[in-house]
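As you look at this complex, bear in mind that one protein chain is not there, while each of the others sits in place.
Should a chain be cited, it is by its letter among A, B and C, assigned in written order, with residues numbered from 1 in that chain.
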Amino acid sequence: MGFKEDFTLKSNELLEKRVMRDAIHDYIHVDHLIIWRLINAQEVQRLRRIKQLGGTHQVFQSAEHSRFVHSLGVYQTIRRMLETECLDNYLSDYDKLCVMIAGLLHDIGHGPFSHSFEGVFHDNHEDMSVRLILEDSEVHDILADFYEELPQDVASIIQHTHPNKALIQMISSQLDADRMDYLLRDSYMSGTTYGQFDMSRILRTMRIKDDHIVYKESGVQAIENYILARYHMYWQVYYHPTARSYEHLFQSIFLRVKDLYQQDYHFQTNMKYILPFLENKETNRDFTNFDESVVLYYFREFTDEKDPILKDLSLRFLNRRLFKYVDFDDINEVEEIKKIASQHGYDPRYYIITDNQKQIPYLHYGDNFNEIEILDRHNQLSPLPLKSEIVSAILNSKNYKSDQKVFFPKELKDDISIL
Amino acid sequence: MGFKEDFTLKSNELLEKRVMRDAIHDYIHVDHLIIWRLINAQEVQRLRRIKQLGGTHQVFQSAEHSRFVHSLGVYQTIRRMLETECLDNYLSDYDKLCVMIAGLLHDIGHGPFSHSFEGVFHDNHEDMSVRLILEDSEVHDILADFYEELPQDVASIIQHTHPNKALIQMISSQLDADRMDYLLRDSYMSGTTYGQFDMSRILRTMRIKDDHIVYKESGVQAIENYILARYHMYWQVYYHPTARSYEHLFQSIFLRVKDLYQQDYHFQTNMKYILPFLENKETNRDFTNFDESVVLYYFREFTDEKDPILKDLSLRFLNRRLFKYVDFDDINEVEEIKKIASQHGYDPRYYIITDNQKQIPYLHYGDNFNEIEILDRHNQLSPLPLKSEIVSAILNSKNYKSDQKVFFPKELKDDISIL
Amino acid sequence: MGFKEDFTLKSNELLEKRVMRDAIHDYIHVDHLIIWRLINAQEVQRLRRIKQLGGTHQVFQSAEHSRFVHSLGVYQTIRRMLETECLDNYLSDYDKLCVMIAGLLHDIGHGPFSHSFEGVFHDNHEDMSVRLILEDSEVHDILADFYEELPQDVASIIQHTHPNKALIQMISSQLDADRMDYLLRDSYMSGTTYGQFDMSRILRTMRIKDDHIVYKESGVQAIENYILARYHMYWQVYYHPTARSYEHLFQSIFLRVKDLYQQDYHFQTNMKYILPFLENKETNRDFTNFDESVVLYYFREFTDEKDPILKDLSLRFLNRRLFKYVDFDDINEVEEIKKIASQHGYDPRYYIITDNQKQIPYLHYGDNFNEIEILDRHNQLSPLPLKSEIVSAILNSKNYKSDQKVFFPKELKDDISIL
Partner (left out) sequence: MGFKEDFTLKSNELLEKRVMRDAIHDYIHVDHLIIWRLINAQEVQRLRRIKQLGGTHQVFQSAEHSRFVHSLGVYQTIRRMLETECLDNYLSDYDKLCVMIAGLLHDIGHGPFSHSFEGVFHDNHEDMSVRLILEDSEVHDILADFYEELPQDVASIIQHTHPNKALIQMISSQLDADRMDYLLRDSYMSGTTYGQFDMSRILRTMRIKDDHIVYKESGVQAIENYILARYHMYWQVYYHPTARSYEHLFQSIFLRVKDLYQQDYHFQTNMKYILPFLENKETNRDFTNFDESVVLYYFREFTDEKDPILKDLSLRFLNRRLFKYVDFDDINEVEEIKKIASQHGYDPRYYIITDNQKQIPYLHYGDNFNEIEILDRHNQLSPLPLKSEIVSAILNSKNYKSDQKVFFPKELKDDISIL
């Protein structure tokens, strides 16, 4: 028998278990020292300085929560899943430990305003999470110190390569702990009702069948409700144009920085925290140092730079002079707007931004692993759309809602509105 | 100028306005004496003794609220609608008074376990509400005493004949105060999240266009959410088979009473409160006397009747020996079950009940009055399905969820399950 | 080894455990057949027809919940207590079963509008609960059928005679499952915030010391908060004068019935459900038949009685013509009011009612059993007031809030207000 087979959660429990109060889960329980050590590791603590929702708090003012508290919430949701009879019996104690840790760490690779940041620097937060787990970090040391194969086992869950598919489903599927926590949390914090769904019922209908997680038919309604909760949160909250405007500004600033760097512009600001990213050779340490407080510090510094574009964009960002926006159907309209911008002295590369948001409520996969599968009373599995009229209707409509906008400085509003 | 034109709400205000605490709306405000008098009228107070959700509290134990508190909630929702700028400006003070009263009174025609009751006695609660408003009742006297045309004006809103279509929409349409209050209230009381939706936002996007109520495009998401909330409440709560089982039992008891009456059975019980219904000549007074406390009193009395079927059904009802149920596809299966029931001495007329629940989330009407219409930024109207991918998808699917069950005594379970 | 020692909850578990949705506890879990059978017993089902808060829904309109759902909540609260490490280890499985059952059954002896009813008929609901458990009832049969000593063991918890004091504390002490559930539930249902407190934290600080339940010092704040929650619920909700007025009317009706009975008045109404109480020889069956639906039935019947007092009081009750009230300091004021009432033809025995509400937030007992005791970090016990400045301050003030009112018919208002 090896370490993994012998390992029991019970024998590794803390003498005095810890709890942390949380607005969503009431309490977050920490029963094992390794979890406590990971929570306090600098890569996890750094997430306190990264907002969960990027620019959304510009619209939903009270949604100011961090990725840190979401990560605790994912961990706690995994713990609740593990308490269900079906998973409690199905998983080994070692696998349970791995998946709790994967839940806690799955977001550590996120940069500030993650998607905008990745837009400029072509990083991928999932890869970065894995890299931080596998090498050269405090979390890596804590994991490896506990058991040498633990970093790899945790990483393989996040990378979708772990042999036990149920573990992957718990963290990253169409119905996972990540989404469950963020819907409930973002909804609560923003003061909207859209993201509420019946987590208790979904967990109660969870079963294991053919080595993966499926749901009893009596859970279909609760799952439909969850899928639509997610759909509505996207359109009402996550894709709100004011939040997008804020994030575009962020992206334009970094794009300008990158361009200036490539043009050998002389920055007055000490660029040491950004340089590794510009040079495309950031270490894990560089990454961990880079959070929203650093970004905001730089934006303030940039307001004293000589480059008028960088200075102007940074002032707009800090003092909330966000870009305005209109819908467009045709790329020619955008070209028109770019022309106007140029005429008024705004470089379209930074000042005219387009995006197109689409949200597909449910993906119908060929294979059974990514599908939400429903177990009927004859013990047969079907993909969710066969059991849900609502999901099926949406899938067949093909006519997904999308939202295509062009963003521009407020000063151009009158010129553009007459187009 | 006549009464209606001269009437102002302000000049009719109570010196000391009244408020009542409510779990859904925080406070229910009563600013006018006529509202206060109507609330205390016996036809409205009677609704305290009629449960809002019939048998649902057999499953959702804490959902024990009455139609009375729902009626207050509809009235309060109307008040909130009237506070919106668009309705405040559009409606005369007299119309405002009429619609507030219609909201308060629209349910006074409900019998105990309304739908089951109507199933046996072929009454219609809407007609009965109108009848009570128009004649021979305490609410009628209060209304007529205030202004002679008031009973008719209020009734015409409930009857859908009022010339001002917006008033009808407020009380009775696919997006009305009645549904808004019951979704929020039933959801809160049952402890489920399904019925929650964003009422504030829907009210904020309300507009008047071409003399009826429409909604700005920015409200589409909130309306979708409301439509799906309703859909899920139907399937999770209102159509729960245990609740249906309870209501079928109710209906079988009354069916048996009716049959016995027609067979000249001699009831030991003093039937005075039921007789008018059996003779099909109930007065308004008879109707008002008839509430759930009377029904429960009779059911207890029936446990001492000689007729074994009436006695048995009443005992089952009072002591919660509900019918069991299975899905069926084919009427032949039901015939089979009826045969088994007969063999075991259970008269299928009372002991084998079938039903078929269907819930169409949204109805697409030809005319613009019953449709939820959306006002776009070009000031054009479209029916909701053209603006909502979700609603459109559901409409086009044609494949609505339905649920067809047969209910039978628990004692037959083993015989039936082998079919 | 006997039955009690051998008994394990695990081996008695239902194959398919049941859950019921609840607005307060989310789910109420039923793991054992005997609990399920007891829930469906007629003495427990009868509680569906008894309102938890008597006349309070006359003020807090949405607080219409029954003693049935509260009883489920007490049972569920006991279950949560039993899940704490300290009680889980301390109690035998048989004791756990007993206390869960005692929680479920402790209120079955309540009559309709309990306190008013007891005021006329001198019953005591605790004695009646015990009587129903010990003999001649469906719950008795279920208990005795399971194990012959079970009725007595359950009853002794409710009677405070059980040798294990912790069991008694769980059901009936200054910090028990009964109060915890009713504060949370009444607060939620009435839509007030006053009764909210931090149950999770109180349960987390529970410990066993010297064979009874005590609380860690870190729980003092949560307990203070609970004590004040209760204090505020009494004054804001339970003692609201409108609710008292409603209950006084109830009591006057029954007082009149009793007086008429003793004067050999000939009732037109068939008195069979009340007679046993008037003759002071009600059986358990008589008691179980007597619920609010019967009372309301009788009140409606009484509106046709010849006795003008009984008729008038019943009409007032059904149509909410409640008594008005004023504070008084001196019994002479009441005598004055009674004189006025007599002059106007109102018999003061039924029409002039006084009461005096007092609520002592915390009782400091000599013995450690009734006291809330606090365990400090030196493992020493102190009574709560020594550890809580707030509770100590309240105890020492001696100047408890009280509220003394006289109630009278509205028609006398002008005559009385000039006094």
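In this section, a residue touches a chain if its C-beta (ideal position, glycine included) is under 8 Å from a C-beta of that chain, and two chains touch if they have at least 3 such contacts.
This structure is a prediction, so every number in the text was calculated from the model and none was measured.
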Touch with the omitted chain, as defined above, among A:64, A:279 or A:376: A:64
Given C:8, C:124 or C:193, the one touching the chain that is not displayed: C:193
Given A:296, A:334 or A:381, the one touching the chain that is not displayed: A:296
Those residues of chain B which, in the complete complex, touch the missing chain: 19, 26-27, 200, 204
Touch list for chain A against the chain that is not drawn: 20-24, 26, 28, 40-42, 45, 48-49, 57, 59-66, 68-69, 72, 185, 188-192, 270, 289, 291-297, 300, 318-321
Residues of chain C in contact with the chain not shown: 192-194, 196-198, 221-222, 224-225, 228, 231-232, 235-236, 361, 389-390, 392-394, 396-397, 399-401
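In this text, only the chains that are shown with their structure count from here on.
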Copies chain C and chain B - interface residue numbers shared by over half, same or different: same
Centroid-based (C-alpha) most distant chain relative to chain C: A
Leader among chain pairs (count of C-beta contacts): B-C
Chain A and chain C, separation of their C-alpha mean positions in angstrom: 50
Chain A and chain B: spacing of chain centres that average the CA atoms, whole Å: 43
